[in-house]
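Removed from the display is one protein chain of the complex; every other protein chain stays in position.
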Amino acid sequence: MTDKPVNNRAWFFVLPVLGFVLFSSIIPTMTVVNYSVQDTLGANSFFWNGDQWFRDLLNPATAIGARFNDALFRTLAFSLVCLLIEVPFGIAIALCAPRKGWAVGISLVVVALPMLIPWNVVGTIWQIFTRADIGLFGAALTGMGLHYNVTQEPISAWTTIVVIDVWHWTPLVILLSYAGLRAIPDAYYQAARIDGASRWAVFSKIELPKLQKVLVIAVLLRFMQTFMIYTEPFVVTGGGPGSATTFLSIDLDKIALGQVDLGNAAAMSLVYNLITLTVCWVFFTIMTQLERRRDA
Amino acid sequence: MTRITLDRIAHSYGDNPRTEADYQLKPLQHVWEQGSAYALLGPSGCGKTTLLNVISGLVIPSEGRLLFDDVDVTHLPTEQRNIAQVFQFPVIYDTMTVAENLAFPLKNRRLPRLVIDKRVAEIAKMLDLTADLGRPARGLSADAKQKISLGRGLVRSDVSAVLFDEPLTVIDPALKWELRSKLKAVHRAFDLLMIYVTHDQIEALTFADKVVVMNDGRAVQIGAPAELFYRPEHTFVGYFIGSPGMNFMPAQVDAKRARVGSHEFDLGADYTDLPKNRSIQVGVRPEFVTLTSGPGLPVQVRRIADLGRKRLAYVNLGDHPIIASVPHEMESVGDTANISIDPANTHVYVADVRQQGAPV
Partner (left out) sequence: MTFVLNHVGLEVSGVRVIDDICLALEPGSLNILLGPTLAGKTTIMRLMAGLDAPTSGRILLDGNDVTGLPVRKRSVAMVYQQFVNYPSLNIYENIASPLRVVGLTKSEVDARVREAARVLRLENLLERMPAQLSGGQQQRTAIARALVKRAGLVLLDEPLANLDYKLREDLREELPRIFSRTGAILVYATTEPSEALLLGGATITLREGRVTQAGPTSHVYRDPANIDAARVFSDPPLNELAVTKRGAAVVDAKGRPLAQADVLSEAPDGAYRLAFRADAASLAPAGNDRMTFPGKVVVTEISGSESFVHVDVGVGTWVCLVPGVHERTPEQEVVVHVDAARVLAFDAKGQRVGATASAPAPADVNPGEKR
């Protein structure tokens, strides 16, 4: 019910939040915008540079443009690989999870455990875990005669980052899918049994369609997180070997803080931000469309 | 498949039932025949859903056997029982069209395409779904969706029984008239054993050949709608069937006469050897108690309710409130009036059970 009294003084309660948002996001963003249209010769003297930083960035012929293109491609590839593994894997585990009895609580806690560990701790754990000399994972692979070395082999480095992300975040997909599956009324399963449906038919005709909405949310969340991945490659591979794991966020960090190239970094972060916003908007549109189709 | 036998079926959700009160479903012995429609009718918590679940295989009864023909299916899972079921809320497959939904149970059993198409067309015609066959099932209204569920339950011609679990719950009141007649037409068109669970007397009485009235885990009467109305075997049946229900008055019965308070009236039969020391009640439906301008039992009139097609008088006979019918031709009613009670439709109940009197 929407039986709420109308009182215009309520707007005053929003003021602190407005102030907070102003200081936490609007002012910093404006600073970045400011940097993105100026150049400096050092000694704190800035001059107007127009849209030159953006032109360079979006032109693959320039050095910065090529670098940005590579990093963007790498990041998108990483997101895609992670999604392709985590979503089917998460649904599969959610389907196997117990639905009733004492095992429900235990299995959910065990599944959720990786999500409770902070990013940098995850990075550190895996950095040690994958060392070829003392790390269990690294030593085991090396012992099996594989060329596994995170700091020297690009494939090793890539695989490791993907494995970390899958280990860390598949639980989110599992929990969301599990909640979605639990929300399907028993009558559907019973009807399917009576209709003589196979296990595959139950999955494809009942479970998957009913999971649709939940999965859109899961894909959105996982895409955003993988697209903005920073801590794990920073701690485990440092973006290397070479630039094999230099994703957009790592590259941005290198340009802004490593080279103190503020103009390029500012332009890059704004474009990065715009890409993220666009993807959000696309997902939001898909979700509302789904909703409308359901109501129609 | 021809019949379902309930052989002393009883169920308790607890582990060690000791007394009768521990059973949510009390021992029941009955045979249900093909071609008939049965309704399980009772208030919520009366055990009707438990009984339906025993038949569908969701609940394994703690006692007794369930036979489909002569095969013991008590412990068989749902899918091996060869039954169809329509649920309280419409169950449809979102991604399929209406036609695909209807064909689904047949497709899973690998019937030839031609047979499936023919049967689907037949069912769709029966349920007025022909125009919607090509549409996605997802976008339809609740009653159309429930018709699809209904169709999926009826599409297989080889089922032992079709079970209905309060299928009209989500249907708009104005459309219930239509769907009720549809269900009845379906029952006539197909030679199936149908079992219908409901708490709504209109649905039960309209749909079923035999109604099982349940209360507190017990089947208190199994009979045709007219029997439940004219000869309720238990006071609960008298109360539950009919709007308003039967009038009951504590009475003393002496052979062919009943005495309520200081008033005496005739009974339609001779009740000479009634059990002693048990509570005796006389029951008569409001339809058979009429206000009269002629001689009768004097009553105080509390209220007259005008229901449009009939008028009811809420009156007191001595201390006992009863409901009487007001005849069409009676214009106005004062504070006191006389009532006449139809002896042929007056029954005597001892400890809630109807007694059979000797014909006079």
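First chain written, first letter: the chains are A and B, and each begins at residue 1.
Please note the rule applied: a contact is a pair of C-beta atoms (placed from the backbone, for glycine too) under 8 Å apart; a residue touches a chain by one contact, two chains touch by 3 or more.
This one's a predicted model, so the numbers in the text were calculated from it and none came from an experiment.
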| message | Given that one chain is not shown, which residue among B:Ser181, B:Ser279, B:Ser293 or B:Gln356 touches it? | response | B:Ser181
| Among B:Ser243, B:Ser262, B:Asn277 or B:Ser332, which residue is in contact with the omitted chain in the full complex? | B:Ser243
| Residues belonging to chain B that touch the chain removed from view | 43-44, 172-174, 177, 180-181, 184-185, 188, 199-202, 205-206, 225-226, 228-230, 239-245, 285-287, 303, 305-310, 314
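Rule of thumb we're sticking to: only the chains that are shown with their structure count from here on.
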| task | Please work out the Cα centroid separation of chain A and chain B, and write it as a whole number of Å. | result | 58
| query | Which residues of chain A touch chain B in their complex? | reply | 185, 187-188, 190-191, 193-198, 201, 205-206, 209-210, 293-294, 296
| Which bits of chain B are touching chain A when the two form their complex? | 56, 58, 77-79, 83-85, 87-89, 91, 93-96, 104-105, 108-109, 138-139, 149, 152
